[in-house]
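Dumping the structure here so I can ask a few things about it.
As you look at this complex, bear in mind that one protein chain is not there, while each of the others sits in place.
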Amino acid sequence: MTEGTVRASSRASSRSGRSRRKKKNQIPIAIVIFLVIAGIGVWLGLKQDTLLLYWLIGLAFGFTLQRSRFCFTASMRDPYLTKSTSITRAVLIAFAITSIAFTAIKYGYFINGLAIPGQGYVVPISIATAIGACMFGIGMVIAGGCASGTLMRIGEGFWMQVISLFFFIVGSLWGAHDFGWWKRTFMLKAPKVFLPDHLGWLGGLAANLLIIAVLYVIAHKWEKKNSDELSH
Amino acid sequence: MAKEVELDCLGEACPVPLIKTEKALEELEVGDTLIVLIDHSCAMKNVPEWARKQGHEVELEEVDDGEWECFIEKMK
Partner (left out) sequence: MKAFFDKIKNNDFYKMWFKDALPYVTGAVLLSVFQVVTFATTGNPWGVSGVFANWGAWLFELVGGSVDKWFYFSSPGAQATLNAGFLNHPGTWRNLGIIAGALFAAMMASGFKIKKIKSYKQVVAAALGGLLMGYGARIAFGCNIGALFSGIASLSLSGWVFAAFMFVGAIIGSKLLVKYFM
């Protein structure tokens, strides 16, 4: 049986019984799962619209992550470990698209004299940011998945990520417990830097896109240097 | 005489299948074939992609639900 990017090989039939194992068709199970998902959606919708919205958004993200094998962990790990930057470049494209769209939305509120949404995600920059990000980077590579990746892989059937999630929760609680100390020690005078505040709306967006473009070129050259052909 | 070597990566976490594939391929000679057994969705994409970029002949076959065999013929 041939499917898309997967080609049948004549060698396969001479291999062990593995190749001749009868494959189940899981589509019927998928349909049952779909009905359960829809049922949960209806129940949530009856409780509160917001819950249904978040459920749908989560489903969209989960479906997309699994279908494209998208992995933020790989985007940071592969340039070093396997010299591949295809996911890195895809992540940069996502940064570029969302930068433009988010800026447009924020500007729209600003220009109408309304409070800019999402500013809670412009957070203080301090030593805690550096240490925390580094810890996260180490952890995601060792655990075989970042935050979104862990959830995605649980859906794919990996027991390892169930363990990872449990300890992620424990670590989060621990971090929340210590947060007060980190705040008192490092964050009281830590600056929040919203690029448009310093460079203007256009300047802020341009700076973001410039950084993305430079990183893209570096990623492209890095992979080219280390392989025969480039896959886009 | 070109040989076929099997590399079992079932149950391995990302990016272990790819790292093991790289190391195993180094030990083979040109003309040999490495058969990598994979059940990780990331690996069924990044192992063939890496091998092709290195200039090898690659074929990927789905052998069971969530299980693939990646045939890599060392070309250089």
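Order of writing sets the labels: A and B. Residues in every chain begin at 1.
The rule we apply is simple: contacts are C-beta pairs under 8 Å (C-beta built on N, C-alpha and C of every residue); 3 or more make two chains touch, one makes a residue touch a chain.
Fair warning: this is a prediction, and the values are worked out from it, not measured in the lab.
Asker: Residues on chain B that touch the omitted chain in the whole complex?
Answerer: 10-13, 15-16, 19-20, 39-41, 44-45, 64-67
In this text, only the chains that are shown with their structure count from here on.
Asker: Would you pull the chain A residues touching chain B in the complex into a rising list?
Answerer: It comes out as residues 3, 5-9, 11-12, 15, 18-19, 21, 23-24, 26, 66, 69, 71, 73-74, 77-78, 81-82, 84, 86, 144-145, 156-158, 160, 223, 227-231.
Asker: Within the complex, which stretch of chain B touches chain A?
Answerer: It is residues 4, 13-15, 18-19, 22, 33, 35, 37, 41-42, 45-46, 49-50, 52-55, 59-69, 71 of chain B that touch chain A.
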